[in-house]
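Missing here: one protein chain of the complex. Every other protein chain is in place.
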Amino acid sequence: MNGGAVWWVFFYALSAFTLFNALLVVTGKNLFKCALHLMLVFLGVAGLFLLQGAFLLAGVQTLIYTGGVTTLILFAIMLSEEVVGRQRQLVSRGVSIGISAAICFLGIALTIFGTAVAQLPENYGVHIAPVAQFVAEASHLPMGNVRAVGVALLTQFLVPFEFASVLLVVAVIGAIVIARLAGGK
Amino acid sequence: MKRNSDSGIGSNYPWHKQRPVIEEPRPGEALRADRLIVNMGPQHPSTHGVLRMILTVDGEWVVAAEPDIGYLHRGFEKLAEMRDYDGTIFLSDRWDYLASMSNNIAMSLAIERLLDIQVPERAQWIRMLVAELQRIASHLVFIAAYGLDMGAMTPFFYCFRERERIVGFFEALCGARLTYHYVRVGGVAADLPDGFLEELEKFIPMLQSGFDEIDELLIYNPILIERTSGIGIIPPHLAVSYGLSGPMIRASGIPYDVRKCHPYLFYDAVDWDVITHEACDSWARVWVRSQEMRQSLRIVKQVVERLKEMPAGEVRVKLGRSIRPQKGDCYVAIESPRGELGIYIVSDGSGKPYRVKIRGPSFVNLSIAPRVLPGVKIADLVAILGSFDLVMGEVDR
Amino acid sequence: MPLSESQLEEEIKGKLAGVPVSFNVGKSGLEAHVGREHLIELCKLLHDEPSLCFDYLRCISTVDWIEDGQIEVVYHLYSMAHGHCIIIKVRIPREEPKLPTVSGIWAAANWLEREAYDLMGVVFDGHPDLRRILLPQDWEGHPLRKDYSYDPVEFDEWYAAKVRRGEIP
Amino acid sequence: MSLTQLCERLLNWTGLPVEVWVGLVVAVIIFLFMTVIVLAVVYLFRKFAGFIQLRLGPRYVGPRGVLQTVCDAVKLLAKEDIIPAEADKGIFIAAPLIVFLPAYLAYIVIPFGQPPHFQPKDLNLGILYVLAITSITVVGIITAGWASGSKWATIGGMRSGAQLISYEVPMSLAVLVPVLISGSLSMKDIAEMQGDRIWYWNAFNISYFGLAFIAFVIYMICALAETNQIPFDLPEAESELVAGYNVEYSGMRFAFFFLAEFSNLFVVCAIATTLFLGGWYAPLPFLPDDGFWSLLWFMLKTLTLVFIVLWIRSTYPRVRIDQLMEFAWKRLFPIALIDLGIVSLIVALR
Partner (left out) sequence: MHYLVLSALLFSIGIYGVLTRRNAIAILMGIELMLNAVNLNFVAVCASLTPNQITGQIFAAFVIVVAAAEACIGFALIIAIYRNFAKVNVDDINIMRW
């Protein structure tokens, strides 16, 4: 996957795009603009997935995040803010606290990553379960990725797959009950 | 409990000072209903003419509706007192500008009743012919406009194709297309041009097929039925108590038709039946009007036969220069396309009417709106108001 | 099944104990002239009596007889069940044109009375919401009165004054 | 030195790899193709609506009114576009782009003809890509509603947003049926799977007992709702109290909305032909359908679908907002679910 120079160009462009938008989301004044920048972040992340060859994941990410979650955020903003009129400025408080927390996390994370990557044994991942064998050859072809994920989901990871679906159903019903209960209409 | 325990940097930050003022939601008040006063009109596409509805809206539901009328008030009743009797006919075209023939007939019948003069038979038949054609044309406009409200573009053109033909006949008759003042005191302005009846006879089957087309296109359209049935219910007792008339009361199941209950001209000599529908909702009102068009066509057929046999005679009583009825008053009502159009004239013997009171059917029909509209969804508002078939010229006079 | 004028007259006279009502037959049917005090009583009788059952109020008109200083209010009633109709005429002095409202009996009277108040100035006491219906709320005078003088110059000053007072933008 | 070598040298000289340039050229071609299609569809629609409504469509501009839509486009571009006072500029300008981009990006995947040279780029994700892209228009519409500042546009935006979302769900389920039948997500495979006999096509495939046809019908209904056509065109309903989301737009930006709406219509019909009506294949085996013919067949089928949509558009009244929502959730959604279940059973057994 890590191709030649073009790959790196795309990588840096996309990551810069994503980080820039993430910063805008965090420091934006108008809530609605933050939501749009969040959408751009999602698209950036989807692009990064593509670079990694995770095609199905990019599609799923775009469908669920940019299509669904962003719309959800927009509806939440509209329902909770005054529809039109004074746009309440988002006063950020304790900016210093935030920055310090972010930086110390960054430090910790980078040190861990640095040490972890160095100590990895070279043959990591050699012992592959039998089913994964089929998955192995298929995962490189673009079409293969989609097929591979599909097959893996229904064979190796069937139990979590079912759990996820149950969780989703519960989440949807829960959300409706909360919104309706409070709403009363 | 220390408020910002997590930061712990010290408590002199400004937000400590503002005590969070949260008004406890009072137990009874579940939700802060934010009622919205909304203005619909006076320039709104679906209010036919200048009707302004002041709606208090709670979310999607209309809580109260109060029509604010008077934007088209031209003071006809005062004007009529300054004109001589023949002049008031020319005023009458502009009350219900979609059915000016029936206005003329109402006014001339009232004056003739005051003068106790006998109008020649041929003129009475022509008046009936013209009244029924006018009713068909007016109902066609209603169906076209109602289709547009509901979003269907095509029925508009079908209805107006038929209406153009009828208006063409009126043009042949009296030269005007909308405000005719063809019916005068004592008769009719001019006799039928020759070839008029044959032309009309050829036109009737075309009109019949046109009605079926419109029915199939709009009236029995499933989406329209689903959208208009079951809303704007006016129970019979309410309809009577509010004095509704015309298709509005007949759609609530009451067979009240001025042509049957207080017969005038030769309506009792022609066989037709009164259309009623028990559903009392908007769709019933639309259906009643579309069926009434067919009855009017039946009347037109019979009148054309009668006029054919009748020799072409004089169509107007010779009246003196100025009409001077003796003292007295009278009330005459006719069935205009929108309902009972009543004229109450008081004369004091002079050349000018002392007082003319016009009972506009749309004015009385609209009076039920504040009773019917609350509790309706905004989307239905257009469907219900449209089915009233209001003409503001008649409401505001 | 509709009663003729004469039967109608006897019917009403029979039912009306001691209410001074005079009848005559005009150009458009039986007319009942009644005083202002007995109007409600007569209307209730006409409305509730099963044999009369005038449940449909066709029209309320007002005539301004300026010579004899009276305003005449005319009610046209019709019975859906029996099919006969009657006209009630009430004369009230022009100076204090007060009249009890019939909107309790027939709901149609609500708007018709408001129009009568708006154009002729007849005050219907007991009316749920007696406001001007056709003319703007702050209009002065009642146009249909014979002595209503309207001269455009005066109107322009009145309008300009309102604009100065800022009531009209 | 043939032309290709010349281009080769030229492209290498610019240093960028060749695919980037090819991509750019294809993008331009698609854009031109789309604008031509949109103008043609609009012209056809006006003429056709005129015919239905007993009147003649545009006749004056150009021979038989052909240039009418071109003039409309020029007028829209030339018109001065006003930005309302309390609209926040940034989003106001961005919104039409967000709405327009998906309609434009979806063209990449549609196999207009024989795959190698009539399909811009066959993504193996195919359908998933298209669904993901079309879900972005919802965000664009809501931002358009919000950005134009006026209370009515915002409510209109929310209403049409809700409508689009509630019709996206049954649409994705209906799309899954042909995917199940042909076993792959890529549009090319789905089309090829259907073969070139009319009774092999998904819509009329008897071996699935007409289930695929139900999915086709559901898909078309949702397509009507997605592109805001007449039975569901609540956002622009002028007789409703609440105006549509694009009420404040004019000039160039309105052209974007207009372009997006009609190209969306074409895209949706194109996808329907690929999924249900056997892509570029001819209905009968002996008819030629390779090379240029395939393009012809594809356009024929798509335009018939567009024709049907426009036919419905000019005859039916509008559905009320809550009936519209109820119809989506209470009727379309369960049917699509059951349909999908049965088809998956059949596919599993077969």
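Should a chain be cited, it is by its letter among A, B, C and D, assigned in written order, with residues numbered from 1 in that chain.
In this text, a residue touches a chain if its C-beta (ideal position, glycine included) is under 8 Å from a C-beta of that chain, and two chains touch if they have at least 3 such contacts.
Note that the structure is predicted; figures quoted are calculated from it, not measured.
> Quickly run down the residues of subunit A that touch the omitted chain.
Against the left-out chain, subunit A lists 1-2, 11, 15, 18-19, 22-23, 25-26, 31, 34-35, 38, 41-42, 45, 48-49, 52-54, 56-57, 60-61, 64-65, 68-69, 72-73, 75-77, 79-81, 88, 90-95, 97-99, 101-103, 105-106, 109-110, 113, 117, 120, 124-125, 128, 132, 135-137, 139-140, 145, 148-149, 152-153, 156-157, 160, 164, 167-168, 170-172, 174-176, 178-179, 181-183.
Criterion: only the chains that are shown with their structure count from here on.
> From the centre of subunit B, which other chain's Cα mean sits the farthest off?
In terms of C-alpha centroids, the chain at the greatest distance from subunit B is A.
> Centroid of subunit B to centroid of subunit D, CA atoms only: how many Å?
The computed centroid separation for subunit B versus subunit D comes out at 44 Å.
> If you average the CA atoms of subunit B and of subunit C, how far apart do the two points sit, in angstrom?
24
> For subunit B, what residues touch not just one other chain but two or more?
Not one residue of subunit B touches more than one other chain, so the list is empty.
> Residues touching two or more other chains, restricted to subunit D: which are they?
none
> Which stretch or stretches of subunit B touch subunit C in the complex?
Residues of subunit B touching subunit C: 69-70, 73, 75, 77-78, 113-114, 238, 240-243, 254, 256, 261-262, 328-333, 340, 342, 344, 346, 354-355, 357, 359, 363-364, 366-368, 371, 396-397.
> Would you tell me which residues of subunit B are touching subunit D in their complex?
Going by the criterion above, the answer is residues 38, 40, 45-46, 60, 147-154, 156-158, 161, 217-218, 221, 223-224, 226-227, 377-382.
> Which stretch or stretches of subunit A touch subunit D in the complex?
Those in contact with subunit D are residues 6, 30, 32-33, 36, 39, 55-56, 58-60, 62-63, 66-68, 70-71, 74-75, 78, 83-84, 87, 142-143, 145-146.
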